[in-house]
Structure formats: structure tokens, C-alpha cells
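One chain of protein is taken out of this complex; the other chains stay put.
The chains carry the letters A, B and C, assigned in the order they are written, with residues numbered from 1 in each.
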Amino acid sequence: MKIHEYQARELFSAAGLPVPDARVARTPAEARAIAAELDVPVVVKAQVLTGGRGKAGGVKLAADPDEAEAAAEKILGLDVRGYIVEKVIVAMASDIATEIYLGAIVDRQSRSVLLMASAEGGVEIEEIAKTNPAAIIRVAADPATGLASHQAREVGFKLGLDWPQVRQFDSIARKLVQTVVDLDASLAEINPLIITPDGELRAIDAKVNIDDSAVFRHPDLAELRNPEEETGPEREARENGISYVNLDGNIGCMVNGAGLAMSLLDVIQLNGGEPANFLDVGGGANADQVRTAMEIILDDPAVELVLVNIFGGITRCDDVAKGVVAATQELSRTVPLVVRLVGTNEVEGLQILEEAGIAAHRDMVDAVRVAVAGVTA
Amino acid sequence: MKIHEYQARELFSAAGLPVPDARVARTPAEARAIAAELDVPVVVKAQVLTGGRGKAGGVKLAADPDEAEAAAEKILGLDVRGYIVEKVIVAMASDIATEIYLGAIVDRQSRSVLLMASAEGGVEIEEIAKTNPAAIIRVAADPATGLASHQAREVGFKLGLDWPQVRQFDSIARKLVQTVVDLDASLAEINPLIITPDGELRAIDAKVNIDDSAVFRHPDLAELRNPEEETGPEREARENGISYVNLDGNIGCMVNGAGLAMSLLDVIQLNGGEPANFLDVGGGANADQVRTAMEIILDDPAVELVLVNIFGGITRCDDVAKGVVAATQELSRTVPLVVRLVGTNEVEGLQILEEAGIAAHRDMVDAVRVAVAGVTA
Amino acid sequence: MSILLNGDTRVLVQGITGRQGSFHTNLMIEYGTKVVSGVVPGRGGQVEHGVPVFNTVAEAVAETQPNCGLVLVPAFAAADAVDEQIAAGIDLIVCITEGIPVLDIIPVYHRAAAAGVRLIGPNCPGLITPGDNVKVGILPGQIHIPGPVGLVSRSGTLTYEVVQALTDVGLGQSTCIGIGGDPVIGTNFIDCVWMFQDDPATEGIVVIGEIGGSDEEECAEFIANEVNKPVVAFVAGRAAPPEKRMGHAGAIVSRGSGTAQAKIDAFRAAGVSVADFPADVARLMKERMQG
Partner (left out) sequence: MSILLNGDTRVLVQGITGRQGSFHTNLMIEYGTKVVSGVVPGRGGQVEHGVPVFNTVAEAVAETQPNCGLVLVPAFAAADAVDEQIAAGIDLIVCITEGIPVLDIIPVYHRAAAAGVRLIGPNCPGLITPGDNVKVGILPGQIHIPGPVGLVSRSGTLTYEVVQALTDVGLGQSTCIGIGGDPVIGTNFIDCVWMFQDDPATEGIVVIGEIGGSDEEECAEFIANEVNKPVVAFVAGRAAPPEKRMGHAGAIVSRGSGTAQAKIDAFRAAGVSVADFPADVARLMKERMQG
């Protein structure tokens, strides 16, 4: 689960991280008022659930309330990687002597919370990873005991900080790792962590992603979920235990199993088609779930045809067939169906489809070719 | 650091442990008022920093406010193992079907937080350890991750609890271990943890000892320190970094090093004398500390003679000698001195003593014999 | 021969009275697996599909001596269940449960590693050795036949797809393992490929990867250096958009890393044949094993 910078800043503040004052504005007038109240040069920053807002013109310095209003005017409504800016924050601008990248992530390889730091702050970490991987300092923290002070100091000295700066860095790095642990975050990032000309460290940006599997035990974090993170169908799918990702094509896909669903998309592309979605209806799906999944797929007006690809293991083919038939009969919108159905109770399933006048394939690649021909015809 | 039951109950409540309502009374009238307000049968319990209050008559059931007042009348002022009762708590009485012992301690052998439980609750754990050691169930928790739920369940089932009780026990046991970890306690104990006839688990008593070495990082706990835990000299010693324990004899002892100080007491007893105190002036003690230590020793009016036993390693004999001489000259009270001084800068030290007219021994046992003869003469 | 499982495997099922636990216990027994005990707190003394149920793993171990534990309990309780099996001395643990908070599984992983316990999963379908009629988990037994191919996969149904294709061309399986779709899992590709390389009954190895992480790349390097048996791979997710979680918690192209193409390239560079679509794995393996 992704949250906005302003939400992450509040979590960071609560964790004792040095986050400068900032407030949210939804209109240029609000931005002006906040800048007037802060009465210092400010930064106006787009709040979007994606990176790259700087390059898209979503971050602007403003010396006075007039400039802040003008900046907000330009930023609100911007399209940043497909997200429309609806909110900005107006934050105290800081004098910057040095910019550091600092992030804590749950790391697959080391099975730990990994602290990553680089003296090349302000740039996205994947950029640094590409251009100068040696500039990234990594240290693995034991999530049970947190980052040790000596680990933080070592990173601080490697960043070239002096001792008063290392002491601040020690506290910040340990709190950032603890934030990951306490919030079940998969990532907590400060980019840039700046050093002012006076030698003070400040978190100028804030980013937190929460482990979706752990949201259930953080009711306060669950409330931070932003509607724009998901499309309507994505939300409906999540609430029904279905994995669904909306894509740009016209072939609706219903599959049991994430790996099989991914490879169906691959095979569609390989054959010149364009999938409209990723959908994993889950293991052991019953007729109701299949019907709901079909509803979600058909909610996308771009869908011209639905391709059902089921390999029955725990999932029973007859259950799937019943759901498919029910959906075709009950849903208002109908599109052509291509079905591939094999595995547990395959015979019974095929029988049900046949009775409803739906033909089925045994081979996945065959089914894909028919589907692609169906939409391009 | 020991704290009172009523203080431990508050810590337990804050940790979410099921502690029945109770309030503190300093007079019989207060006890009556609390009983009247609770309007149920109550237990009146002495608040003393030691065990054994039950046997000493410090715990009484009271059916109504009259009885509560009478009980408090009898308990206030009682002497329990040398502690005079100044406060009681008046607590809701609970119907008891079963009594369980439950304690969490920092365990030397397993280097872990050890959970101990026994179906023979209400009895002191050392009694159970003597009479029926097999009745004590032990499980070691990793302090970094806390007691695992499965560890708690296993203990609960071994105690013979049914499933609804095990679920309550699971929560209680994990919170008790977490209390040890969060408070830097050396012990947290519920004795008895009772099961009501309705199957509800309740913590009827509460005991918490705090690791003295960790009090510095718990300012809130430091405020719970009770003056009656220490004598005035013990407090003064602690505040000066000196280890001091008041004893019943008449030979005041000043030693550098805890082991050497303990063995001085042993040798005094072995030779028929009675030490007035344990005192470790610390490694590397200087003249000032020696003078303060002498002051603390002489604060005890039972002291008839002071025996100084120094083996100079880091501690320098000349420093000690200066402190001893300063003390004899500046302190109002003077008693005979027996000094044993060897080790680093021994020659210089002996010289200083000699100039002040103080004789010194090289052998510890010789010095002890002279001291014992000095007080029994 | 095979890896991890054999005719002496004695399985304990944690969560045996649950909907999933009961259903799959029955299927495992039907397939031939020796399920010796189940554990559900508060259900001690009951019997499920003829299998005695205990309150704790410790009791079940003392009474029934299992050497393999299956975890089929809800996500909030699953890490604790794995930990209970580690503490009770079980040294092969298969955790099917999906949706476990990743920070719950990390300390348990390290405890397993320190105790020399092999943890498979979580969020995996388990493993099967057709030649011994033993399966632990939810893999459908009927599509498998005994044979020389070892298969390791991050995905469930995709595995079935490939297994069906292998079986259709007459290539049976020594052991098939689903290692799980979560970001942090107990056993990775290298662990399994290593075991298959050492297993005399395995003559060819199938690796089924997907987007996210770099396990496939590390496995490719390992194969290049240490494996002389033919290896065929398939990697799902070439069409997946970046920054979107594709069903599995671990299947995400994040910040430009973990793409299918990088994994496919790594496998090819290591001399591994990479299939374009799942069923093609069978054809390629047949070629490699004959070649």
C-alpha cells in the first residue's frame, strides 16, 4: 500500500524524525495562505502516489505567498506518470549544503531490513544503482533488535559526515529502520536527507510503502489508504480476495493462479494481442467468485472479449464453468468468450459449458490465438 | 530496585494485564471509604517491599467497610520481616476456583527471559522449588522477539487449562514477558494468577523488580523508588557510586572490590566478630571517595571500630591513606581504626598513615583478628 | 530416488481441522502420504480422517514422530506455527499459507536457518515425489507421474501447467517443489537446483521463475558454475507493468529491477534453455535430455 508524502511525513514526525513544517493545500488560495502563515520561502510539491514528479514539474520553490499561489496553480491538475495532482504540500524551504539518500527496505536476499545510503542524494536510488552502484552503502539490520548504533555510525562515517553529523545520522537511521519494523512497511525512504549549512540533518522528503499482508493489524494505517491508488475494479477485486491489475489492452483475462495469469498475458502479447487486465481468481475459487471476477473484468469498457484460462488443481472445472455460465446469463454486458479449461472435473465442466453453448479449448496457446483473432477480426 | 504491589499493579494494568480494581489506603478510615465505594467484599493487603506478609498477618478478607477498617487497623504498623507497614491496598475480592503461579525472570543460565508457571499457585515459588520442583514449568523466551504464542499455549495446556483459558493465558504470559523486556525488569510475577468459577483469569497479586543498571533509562520508573527500600546511608552510598549494605554488627568495613569486601565479612565472622556493613568503595577510588565512605560507615551508631581493607590494584594505596587521614581529622565522630593496606603505592600509603599515627597491617587475617579483639575488649 | 521426500516421510499437519487443512489432508492420504498427526490448539484428542489431533506440536512429535510438518493455518497464526514446529525439532517444514506479514517470517526464517531446519514457502503449493506416492501440500497428485525431471517453481498453477505438459510427453518427475511467491521465502532456487544436481534420480531440471527479486539471476550463475544436468526455464511476467504487484506478494518489477527479460537473459547466458510459453518447457526438456 502506497501513501502520500504528507502522510509519510506525519508518520516520520511521530517517530521523532526531523521533518520540517509542511501543510497540505488543495487549491492555489490555500497554498498562498499556508505560505503567508509560514512567512518564509517555501517549496510547493505535488502529492502523487508515484515518483518522477520533479521531472514532471511537480516541485517548485516560492519566495513569497504570490509565488506559492502561482506554483500551486501550475502543479495542481498536472499529470505525473498517469496520476493527476489533486493536492500539494507547502513546506518550509531549507538551505541545503549536502543531499543524502537514505532508505530502509525489507530485503529479499538478506532476509533483513536493509539500510541503504548514498552521498548522491536527491537522485532516485535506481538511478544511482545504474550509474554508480559503488556509491550505495548497504547494511542489514536484525528486525528483532533494530539497527545497531554502531551500524548507523559506520554508514555515517562512510558517507563522509563529521562526528556531530554522525550522531544525528545515527538517531535518524535507527528511527527509520524502526519505522519499517513498527509500521510493517516494505520501504521507508528519505530522499533527500539534507545537511543545512549549519550542520543540521533534515528529512526533506518522506516515502513509506506498507506491506499489504500486514495492513490488517494496523487499523490506523488502513485508514490512510488513498482511493487513487486503485481503480474501482481493483478495489472491488481486493475486497473480494481477487488479484486484479488493470492494463491497456482489450482482451479480458480470468485465470486461477498468479503465475499462470502472468504467463497468459505473456502469451497474448507474444501472439500480437493486448491483455486488458491481470486477474487471479485464487486457488479453490467457487462459482460465485468466478461470477464476481467476470463482473470486474467487464467493468472495463475496453474489454472486447474475455479469455478464461483455468488449470484445475484445487480449483474445480465444473465450479468455474458454473460461474462463467451464470455470469453470461446474469450480467447486462456480454462479449465473446474464449475458454480454456483443463484439470480437476474437466469433463463435468466442459459439459456445463457445452450446454450453455460455450466452446472450450484444452491448449492454452490455441485459446490465446483464437482470442487474439477474435478481437483483431 | 523493588517497588510496591500497588505500583506493580499500575504497570501491569498499563500493559493490559487483567488486574482487579484496588486503591491505596494510609489509614483505617481511608480503607473503610474505599471498601464502601467498591461496595463488594474486599481484600486488605499490606504494602511492604518484602515477601511473607501473608504469614505475618498482612492480608485479610473483609466482607464490608467495617471489617475493612478493622483489617487496616490491624495491618498498618505491622512488622513484616523488618519492614513496617505504612500503606495497604483495598482490592475487590475475587471468587477463586484455581490458583496459578506465573513469573517471568531474567535467567542467568539460559541467558533469556524465563517464564515459570505452576499449578500450585499462591505459594512462594521457592517453596514449590523445594517441595515439588517437577511442578514448575519453564520456557525460555527470546527477549528480542518476546514469548511466542505457541510457547505460551504449551505452558497453558501443561497447566491443565481448557482452551478458552489457554487463550487468556497466552495473552497474559506474553504481556508478562513483554513487561520484563519493556521495563528492564529482572522479575515480573503474578502470584496467584487465579481462575474464577466463570473461567476468567485475573492477576490477584503483582510484583516487579527493576534492573538497577537500567533505571537510568526509565525516568518514570526511577520516580517509583521507595525511600524505605534503602536506609539513609545506603541511599547516600548509591548516589556516590559506592556499594553499601547495612548489617547488624559493630565492625565498620571499608574495602575496594565487591568480592574482597564479601570475603572480609566472612573472615570477620569466622574470627568471632560481627561486621556492621558491606562496603565496596569501587575500583580506582580516590581520597574523596574514601572520605565519603568513611562518613557513611560512621553514620551507623553501632559502629565501634572501622576496618579498612585495601588491595591496591587500580586503587592506589596513597590515595586511600590520604582519604583515611582526612576523614579522621575532619569527621566529628572518631572510632578506633584498623588498616590493612597492600598493593600499588603501598610504601607511600604506609608513610602517610604513619605520619598520622595510624598503624597498618599487611595481612588481612591479622587485621581482622586485631579488629575483633578491639571491639570485644 | 528424489529430494526431500521419500517413503519414510511422516507428516504432521498443523491446522488439520480447518477447511483447507481437512480437505488437503484427505487428498494427501489418498495419494499415499503418511499423515501421522495433526495439531489444532483446543482440539487435542479429536481424530480427523483417522489422524490423531493434538493441542501442541511438542505433544504430536512425542506421540507420533513426524519428520515433516505442513502449515495450513490462517496468515495471522502461520509464522507462530512454523516457529512451533522448529522448536519441536521438525526439520522439514512446508508452509502453504499466503498473506503472512513479511516481518513475521523474517525472524522465523533466521531461527530455522540457525537450527538447520529446511523451510519451504510460505505462500507455496508444497512438494511432491510421485515415485514414492508422497506429497506434502496442495499440488494435484493426478497430473504427476514418476520420472527423471526435477522441477522447482515460484508459482502453483503454472507448475501444474508445466507438469501436465511434461507428463503428456512422457517425462515423469523425480520431485516437484513450489518454493513460494512471497518476497521472503525459506528455500530458494539455488537450494533446490543444488539438491537436484546431487540427486541421482534427477536427469533434467526445470526452473519456473517470475518477475521480482533476483533469485533467478543468482540461480543462473549457480547453474553456469555448478550444474551439468540439462536445465530448462520459463519466466512469467514479460507483459507485466512496472510497480504493480501481480498476484504474488513477491511478483513486482520494482524500480526497474526484477524484470522477466533480465532473468531470461541470465538463464540464456548460463546455457539454460528458456521456453516461450509454459507447455514448451516439455518439448525443450525432451530435446535437451536426448541431446
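The criterion applied here is as follows: a residue touches a chain if its C-beta (ideal position, glycine included) is under 8 Å from a C-beta of that chain, and two chains touch if they have at least 3 such contacts.
Predicted, not measured: the structure shown is a model, and the values here were computed from it.
Peer 1: Among the chains in view, which touch the chain not shown?
Peer 2: The omitted chain makes contact with A, B across the full complex.
Peer 1: Have a look at B:I268, B:L298, B:V324 or B:L341 and name the one touching the chain we're not showing.
Peer 2: B:I268
Peer 1: For the chain that's not shown, point to the residue among B:P197, B:G232 or B:G313 touching it.
Peer 2: Answering carefully, the residue with contact to the hidden chain is B:G313.
Peer 1: Of B:S13, B:S112 or B:N240, which residue touches the hidden chain?
Peer 2: In the full complex, the listed residue that touches the missing chain is B:S112.
Peer 1: Any idea which of B:N256, B:T292 or B:T328 touches the chain not displayed?
Peer 2: Residue touching the absent chain, from the options given: B:N256.
Peer 1: Taking the full complex into account, what residues of chain A touch the chain not shown?
Peer 2: These residues of chain A touch the chain that is not shown: 144-145, 148-151, 153-154, 157, 162-163, 166.
Peer 1: I need the residue numbers on chain B that touch the omitted chain, in ascending order.
Peer 2: 50, 106, 108-109, 111-112, 124-126, 129-130, 143-144, 180-181, 184, 186, 211-214, 216-217, 243, 245, 247, 255-263, 265-270, 275, 278, 280, 283-284, 311-315, 342-344, 363-365
Basically, only the chains that are shown with their structure count from here on.
Peer 1: For the chain pair with the highest number of C-beta contact pairs, give its two chain identifiers.
Peer 2: Chains joined by the most C-beta contact pairs: A-C.
Peer 1: Quick one: chain B and chain C, Cα centre-to-centre, how many Å?
Peer 2: From the centre of chain B to the centre of chain C is 54 Å.
Peer 1: How many angstrom lie between the CA centroids of chain A and chain C, rounded to a whole number?
Peer 2: Comparing mean C-alpha positions, chain C is 27 Å from chain A.
Peer 1: In chain B, what residues contact two or more other chains?
Peer 2: 144-145
Peer 1: Going by the contact rule already set, what residues in chain C reach two or more other chains?
Peer 2: Each of 107 in chain C touches at least two other chains.
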